[in-house]
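Omission of a single protein chain aside, the complex is shown with its protein chains in their original locations.
Labels A and B are assigned to the chains in the order they are written; within every chain, residues are numbered from 1.
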Amino acid sequence: MTVRMGFVIITSRCIDCDACMVACRSENDVPLGHTRNWVKSSGVQGQFPRVSEMFQPGNCMHCDNPPCVSVCPTGASQKRSDGIVIVEDKKCIGCKYCLTACPYDARFSNSETGKADKCTLCLHRLEQGLEPACVQTCLGKSRQAGDLNDPSSVVSRLIAQYPTRILLKEVGTGPNIYYIDEAVPDIPDGK
Amino acid sequence: MSKVYTWDQLFSRRQFIKGSVAAGVLGTAAGIGLFRPESNLGQGKSDQAAVKGTKLVTTICEQCVWRCGVIARVEDGVVKMLEGNPDHPNNLGKLCPRGNAGIETLYSPDRIKFPLIRAGARGSGLWRRASWDEALSYTAEQMKKIKDKYGAKAMMFNSTDNLSQPFFEILLKAYGTPNYGTQRSLCFNSMTTGFLYTYGTPQPGTDFSKCKYMIFTGRNLAEGISNSETQEMIEMVARGVKVVVLDPRFSKTASKATEWLPVRPGTDSAFFLAMINVIIKEKLYNEAFVNQYTQGFEDLVTEVKDYTPEWAEKKCEIPATAIRRIALDFAEAAPAAIAHPNWRTSNFVNSFQTERAIAVLNALMGNWAQPGGLIPDQELSTLKLGVLSHPAFPIAQGIRLDGVPWQYPMVPLAYGVIQTMRDNILTGKPYEAKGWLISRQNPVLSIPERQKTINALMKLDFVAVIDIQASDTAYYADVILPESYYLERFDGLIPIKNKIFIRQPVVEPLYDTKSSLMIYKELADKLGLGEFLPFKDEKDLLSQQLKPFAVDLEELQRVGHYEMEDFQEDHSKDFEFQTSSGKIEISSGIMAQMGKKAVPTWNEPPRPEKDQYYLLTGKTAQHTQMFTQNNRWLLEVFPENRAWLHTSVAAKIGVKMNDNVVLESEVGKVSVKAYVTEGIRPDCIFMVGGFGHVSKGLKAAYGLGASDSALHKTITDPISGGSALSETFVTVSKA
Partner (left out) sequence: MELTWGLMIVIYLFTAGLSAGAMITSNLAFLYGGQEFERVSRWGAYLSPFPISLGLGLLVLDLGSPFNFYQLFLTLELSSPMSYGSWIILFFTLLSFGYLYLWLPQAYQKVGQTLQLERWKKRLAMLMPFLSIAVASYTGLLLNAAVRPIWDAPLLPILFLISALSTGVAAVIMISNLSPWKRARHKELHVLTKADAGLIILECLIILIMIVMGRSSSASESMAFSSLLVGNYVWVFWLLIVGLGLIIPLFMELMELKGKIPVKWVWPVTISSSFLVLFGGFFVRYVITYAGQTNSWF
């Protein structure tokens, strides 16, 4: 079976500390003013004193049908066989078409390189057997990454065990971040 | 005559290069972007930097005071990434945003790169470069002059919680001054004194892992991150444990809790007294525990008789039914239940009573040394480092400027009351202070009434500051002794249970800076006090600390920690309480002695007048107190503080999200952006502390947000010495 890399993000475990954002900036030399990942807040919902707030971390969804890849005029944006969506800098002309095409706004134009820039799932770390920087640092273990096709991976086990949702299903991108909102008492062992 | 520089010139790129000849030159990345040097960094001085390839160095974080384990990845002499050390109990392999951002400060253009001596009026921002020898000689000369003329007591020493603090304390004791200022009275004095006078220990631990019911009243772990404890809190929430948060503001911790109770500020003790009332009335307390380990229960029964939930509802505005329900559920879960001791619950004069009520509530339920309850002091189960042998300290002459104990008889000597120290600099009573040596502390932004603190600094004959960046206090100094950043230096070792951890240089210092250990040591030498800090260099000192253990420094540096095997935790003293009675004092012996009500009691807190609001202050997960705001990676995730206004208040004054508002208290006035939300009581305004810097040397942070210390009134709890910050009331208007 082919590898399909993706994330599971457990929103109930996120405290919006943004450690993932800083770790990513550090690991990937992301220039100031831009970010490859984020934590979005629902804002305080409801009326005092019956209020709630939810935090939703995110980044490139490494979609099954990535519009950023199909619109790329030079073939710089690619979906690898393991599912990771990357930009080949050499081919990128900086037309920003992919930025407009991403419904998750997961890409930015890197002001230092002039190229489209995005989450690489920390490919260089995966190659060394390390977790992505955002996953590694996450205090709440809210962020998990792995092979969605491997039933023994942490992400697959979580998806098997809890109800999940994906973002903007109707756009048809086939995103590979699965969100779990329920409380998850134990993160299963796995690859 | 050497050249005089302004802040702008000091931190301009050209001066930057000139000033760092010895340490090498930063790369091309000036302006925006990362300030990581190219690989030409450190040519000449550092052998380490010349080394090609990647290495991992284990050290300890200093982005806050929690001391997390860090593994630094250094590529071609440049620090590329900081990751949590999985072997470290304080963070279990994880780092918070601040810990992740350490690299930015290391390579910040705003670092102080060499010693500076003031070259214009104090606070003018004019400086000249000095050699270390000159700067230290000058500092020692001034300190000697003050000692000779006015006595050692005219010199004040200030520092905050850090790994080299014990050596700073040696320096000040050797110098012979009684005047030592720490941050404690601005932080947790009411908690520590409240628990000290109840259990004989100031800060018991908390067993989150087995806890079944948690009440937080001033511990916002999602935003005031204490790494491992925050992780434990998240796990606890994920397990579905009942978590109740009392906070006038809907904090991120509250958003994770099972129940948020927007308590009226300053009335938490009514809530706890009512819980005690219910628990006693329903006979739910742990009778055996109370009989065996506590004293004064009968007095408590009498005291809380009238503190019914209905009474409390009128005070704290939490429904009586909720208080009763929580009391019953809490008792049901005990002893695997914790009313958390909290942290900075010290924001009212009555907060000491709140903490006492919390301490007593836990005692009634026997939540002590049981799974899921409070954990007794672990000092017995912690390795003891080797100590330096030095001559006996001279006896400090004179009473303390901070009023301990002559004005505040119950404040433990080690805690002090820094805000009173500041006030007495200004009054000149009981005597005139003349000099101030401040290491890693920023009183200008931390003590209430910022202007008074600045005035106090202006009044002194001599001010020396040890810091890595030009803090607001350094801005008013005569001498700045630049400290190496934590990624460039050694500090004292840190034992945690059966392990010893080390902070060590990840890279050689980039600039002409020194570790505080060596600054203290060399200053002591210049003062003729060298024998009190008898070590050659940092490694010599750490080797002496390691003497009792079967490990040498090299090994410790390589592994990052030492673990003593076959180490038995000692719980023999878990039920020996270091109080005057040897028991948990429900009725405090020392309070009785002082002629005060000995059991927890209700003291009515002040309330804002019409059109006034409580000013609340607190933390954010992305910054530490007042010293990370200049870190641009952190500014990316938290760019400035805003004033939280309830929607109805915003509507009343015609303000929308991010409009500017003016907050005005009796002592100050600031302008700050509004954050309009349903997540705060309509009678409160909240702002994160630490913004509103006045130092122009903090180029990224200068001018961002507003300082709460510009608004805070100086009000001190006479029992704990805690600064009652939330007794400041403000008006708000559209800017």
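Convention: a residue touches a chain if its C-beta (ideal position, glycine included) is under 8 Å from a C-beta of that chain, and two chains touch if they have at least 3 such contacts.
In this text, all values refer to a predicted model and were calculated from it rather than measured experimentally.
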Report, in label order, the displayed chains that the undisplayed chain touches.
-> A
Hidden-chain contact residue, picked from the options A:5, A:99, A:121 or A:187 | A:99
From the listed residues A:9, A:30, A:44 or A:72, report the one that touches the chain absent from this view.
-> A:72
Of the listed residues A:4, A:115 or A:141, which contacts the missing chain in the full complex?
-> A:115
If the missing chain were put back, which residues of chain A would it touch?
-> 67, 70-76, 91-97, 99-101, 103, 105, 109-110, 113-116, 168, 170-172
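Please note the rule applied: only the chains that are shown with their structure count from here on.
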The residues of chain A that touch chain B in their complex are 12-13, 15-19, 21-23, 25-27, 29, 31-33, 35, 43-49, 51-55, 111-112, 133, 136-141, 183-185
Can you check the complex and tell me which residues of chain B touch chain A?
-> 32-34, 36, 80-84, 93-97, 99-101, 103, 222-223, 225, 227, 230-231, 234-235, 237-240, 250, 252-253, 255-256, 260, 262, 621-622, 632-634, 636-638, 646-647, 677-682
